[in-house]
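For this view, one protein chain was removed and the others were kept in their places.
Order of writing sets the labels: A, B, C, D, E, F and G. Residues in every chain begin at 1.
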Amino acid sequence: MTPRIGIILGSGSDLPHWENALQLLKKFSLPYAIVVSSAHRTPERTLQTVHDFEAQGVGVIIAAAGGAAHLPGVVAGHTLLPVLGVPMPSNLLGIDSLLAIAQMPAGIPVATFGIGEAGARNAVLFAIAMLAVGDESLRQALAAYRREQQVLVVKNDQELQDQIRDL
Amino acid sequence: MTPRIGIILGSGSDLPHWENALQLLKKFSLPYAIVVSSAHRTPERTLQTVHDFEAQGVGVIIAAAGGAAHLPGVVAGHTLLPVLGVPMPSNLLGIDSLLAIAQMPAGIPVATFGIGEAGARNAVLFAIAMLAVGDESLRQALAAYRREQQVLVVKNDQELQDQIRDL
Amino acid sequence: MTPRIGIILGSGSDLPHWENALQLLKKFSLPYAIVVSSAHRTPERTLQTVHDFEAQGVGVIIAAAGGAAHLPGVVAGHTLLPVLGVPMPSNLLGIDSLLAIAQMPAGIPVATFGIGEAGARNAVLFAIAMLAVGDESLRQALAAYRREQQVLVVKNDQELQDQIRDL
Amino acid sequence: MTPRIGIILGSGSDLPHWENALQLLKKFSLPYAIVVSSAHRTPERTLQTVHDFEAQGVGVIIAAAGGAAHLPGVVAGHTLLPVLGVPMPSNLLGIDSLLAIAQMPAGIPVATFGIGEAGARNAVLFAIAMLAVGDESLRQALAAYRREQQVLVVKNDQELQDQIRDL
Amino acid sequence: MTPRIGIILGSGSDLPHWENALQLLKKFSLPYAIVVSSAHRTPERTLQTVHDFEAQGVGVIIAAAGGAAHLPGVVAGHTLLPVLGVPMPSNLLGIDSLLAIAQMPAGIPVATFGIGEAGARNAVLFAIAMLAVGDESLRQALAAYRREQQVLVVKNDQELQDQIRDL
Amino acid sequence: MTPRIGIILGSGSDLPHWENALQLLKKFSLPYAIVVSSAHRTPERTLQTVHDFEAQGVGVIIAAAGGAAHLPGVVAGHTLLPVLGVPMPSNLLGIDSLLAIAQMPAGIPVATFGIGEAGARNAVLFAIAMLAVGDESLRQALAAYRREQQVLVVKNDQELQDQIRDL
Amino acid sequence: MTPRIGIILGSGSDLPHWENALQLLKKFSLPYAIVVSSAHRTPERTLQTVHDFEAQGVGVIIAAAGGAAHLPGVVAGHTLLPVLGVPMPSNLLGIDSLLAIAQMPAGIPVATFGIGEAGARNAVLFAIAMLAVGDESLRQALAAYRREQQVLVVKNDQELQDQIRDL
Partner (left out) sequence: MTPRIGIILGSGSDLPHWENALQLLKKFSLPYAIVVSSAHRTPERTLQTVHDFEAQGVGVIIAAAGGAAHLPGVVAGHTLLPVLGVPMPSNLLGIDSLLAIAQMPAGIPVATFGIGEAGARNAVLFAIAMLAVGDESLRQALAAYRREQQVLVVKNDQELQDQIRDL
């Protein structure tokens, strides 16, 4: 199936942070391609992956990296597609990767999301929101997902009320 | 003209950070709407602005705020449109607003950009990149802009070579 | 019983940070209402909760959230009641939520407390201090609590002296 | 006139951060007492000020300090009244004073506000909100102030629209 | 035995950080007094402890606390004796307590040491160095301790050489 | 006159931060020696200065440096005298020098003070407090200085009351 | 003249931070090439510059950038030559660029220096030290430079002694 979203992880060891995010893509029936490639160790492979994604017609690229997280910026410098960056936590908790993605100089934007699992999920949800702009059925699926989240908050509240009772 | 991008500033005093960004939109002939509204002081106005933007058919909303910068997140909680957030610098240099935008909990994404003027310009360029996905002439305008930037780097280099000579 | 304090948690998973704080309210025989609601996922529910609290006549609202902790600020924008905010720790240890609560722009105040369990307890004690201003018996209960704390410090010292002996 | 709010500044040189805040108190016709006293250089004077404030029947104490800002915590340890703390900026921009006020250990709460002028104004507004809980006319004055702020946002927006036109 | 050093811990739960430091005092045969007292929960007890230490003729006071660590500063405001402060780690790793001790305003000095166990040991060694200024036998004991440390480094090196061999 | 305190500045350009501190030493009639020497550019000179100070019989050494402020630690590694370290502000506001002085490993203590002018003054006051332990007339001079500070706070308060009147 | 050191600046506006560093290279009679190129805006030009430097036989490449400073890392990923990185200060004082250079993932090293002018000078001095390893006359020039620095410290001390006299 032709992917609509291309994902590049700087390291396969970051997969645990991405499992929920990938489940979301499955839930929305959005085909995606995911590739491990490093901005510095495999720069040509990274470039090739960007070109492959462009050739496959993806509408958005998500890139994730930790430490001095250059991958999203390097990707953004080689494509006109919108690029989303997700900081992965490491020995400074991810504050280094957050800054290394968010503080891009004017001219080559990277849309940055939060550190780790929440950021991964939000990058995917943002990509879905982008694709949903011109796609009514996807927009309705997103609206339904929002409503599910609201139901979960109510359920979460009921559990809390039960736990409070026993304090 | 129907706006394609909606911008909300938490305070009109942030305009100086936005002038280059707005010039970019002019250069790309992209009609936009810009509104001052505060997440906390005028929550209903903020909500109304989001609904107005939706009704006008904008494809993306950009929100900027400083300090405990809640505006982008509040906007994102009330729309299915993609929301871009730009941290404005204040007494902690903007690190507080960067974190208050980037660290959104999973479920309601905000695409975050750098602090201040560079972030403002990049948010606008990202919005253009989003709109360019399905718009070949905009894509070509964006490609041309990238080439202009490259020419500027070369010109910047020539100035440096002149300055070096006199050291 | 009519609640005197309204508490909103951004997530039910923060309950462990709140158990001691809720025990304190029990100890002071202060009825409270506690609700799980998210600033972004369930904005209407959050607004409704604020209005419910106002209708029930609570004198103070406590709101707790982690990451880009907007909940206390959003609550404060919708009520004239005093709002207390408690940052919950997450992947940046809670420094992000502390800044996202404390650095509110001028106009809509949120009284901020420390990160996590200590902040939760102190927010409750502050709420009690507020209610005690016009309530002599509550003021005396608070004074008694302060004395108990002093007794605990002395007991803590005696344990230390015992442990020191064996060094 | 009997003060309803007591303010302690660690240094008179912080007055510029407080001028807008004090104008607010004037606007709300709330009598206040303000005293310069240092937690460390004049501990007895600080204690005496707290006792004077209590004797005068103030309902809330605001304390402001910079650097290792101990004043609010020291005040809180000597009174059952609610204590509000405001970090003043100095050579580390005020992040040191923010942490030194917000991170109070469990047991002796201090309600913390933002760094500098905005924090000063918000502490005063919070104090007004506290006093307004049992005072309908003050509550209406606060509601009116909120509406004025909203008018200012609209005016601020109109100025922006004018400035935008000339870009 | 008359104590030569007075130690105040804000909480007995910090004892594990102090065991090595107290062993050092034993090794140097320096009698000390140690008391648990809180700057905020037991301000009078803290003051009384300072006066007791002065009456007992201690030459230096060490105070340790975590979070918004006011104890060393409060002690310093009530005595002319040299006061050493040691930040204890808590939910922000101790950076809050380090700043809350080191950034004292001009006029009331606190000598600050590192966070946690190393800081505790160094505060004790500094106290010994102070007492050693006018005490030749203590100075020689300190010199001997320095030499022991050097022997430990050499021993540590030999262990490393053994471990390297097996790599 | 034989110096009682030895001061080493990493750079003569830090003198403006030290003028008030040196005036304090003059006021207390305490002879001191001050030397510019760099831990890294002139390590032998630094060592020689330490030995000179020891030979002159100083009772305490104060060392000040900015950036990666190693000077106090290097001095401490070459003497048994108590060493006080003062971080000087530079491009990271002095947080780098504060950490580089305070976080010394266990074994070689440096007593750290606040960043810049306040830290310089407090290091000098701490040195005076150390020397005052066995010197009743110095102790009384220090007590008098504390009282002068208290008078200044009262005067500072009176100025504030005057300024408030005109608001 | 064949350059021995290649320098890449991310922006010509950083030249003021580099003037002293370039004067040092002149003083050591070391020919160098300097080019403005951006990691993201002109990735091909950056790559070409690296290849040109390699073809010219430079022994070391220095790259400087601000914000999300990817330039040094990108250069390092495309050459086997040693790469030195210098963080340039911007709206977060340069802490973002320092982390974005220093925290490179294992495999592609970048030797990082301090923020701004001092870092620029030290990167050049380090490059000289590298080249001096196999070049006795350069080694002696470096040794002479070190002695000059020591003379400057002594001169700096004499100026201080003069200034102190007038206090």
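The rule is short, and it goes like this: a residue touches a chain if its C-beta (ideal position, glycine included) is under 8 Å from a C-beta of that chain, and two chains touch if they have at least 3 such contacts.
Since this is a predicted model, take the numbers as computed values, not measurements.
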item: Contacting the left-out chain in the complete assembly, out of F:L99, F:A120, F:L142 or F:L160; value: F:L99
item: Option touching the unshown chain, where F:I5, F:L25 or F:A39 are the choices; value: F:A39
item: Where the missing chain touches subunit G, by residue; value: 20, 59-60, 80-82, 84, 98, 102-115, 117-119, 121-123, 125-126, 129-130, 132-134, 139, 142-143, 146, 149
item: Absent-chain interface as seen on subunit F, which is shown; value: 10-11, 38-41, 43, 65-70, 73-74, 76-78, 90, 92, 95-97, 99-105, 107-108
item: Absent chain, residues of subunit A that touch it; value: 9, 11-13, 15, 19, 22-23, 26, 34-38, 41-42, 45, 67-68, 91-93
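Just so we're on the same page, only the chains that are shown with their structure count from here on.
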item: Pair in F-G, B-G or A-G that repeats D-E, with over half of contact pairs matching by residue number; value: A-G
item: Comparison of C-D and A-C (more C-beta pairs in contact); value: C-D
item: Where subunit C and subunit F are represented by their mean Cα positions, the distance between them in whole Å; value: 42
item: Residues of subunit D engaged with two or more neighbouring chains; value: 11, 38, 41, 67-68, 92-93, 95, 102-105, 107-108, 114-115, 118, 146, 149
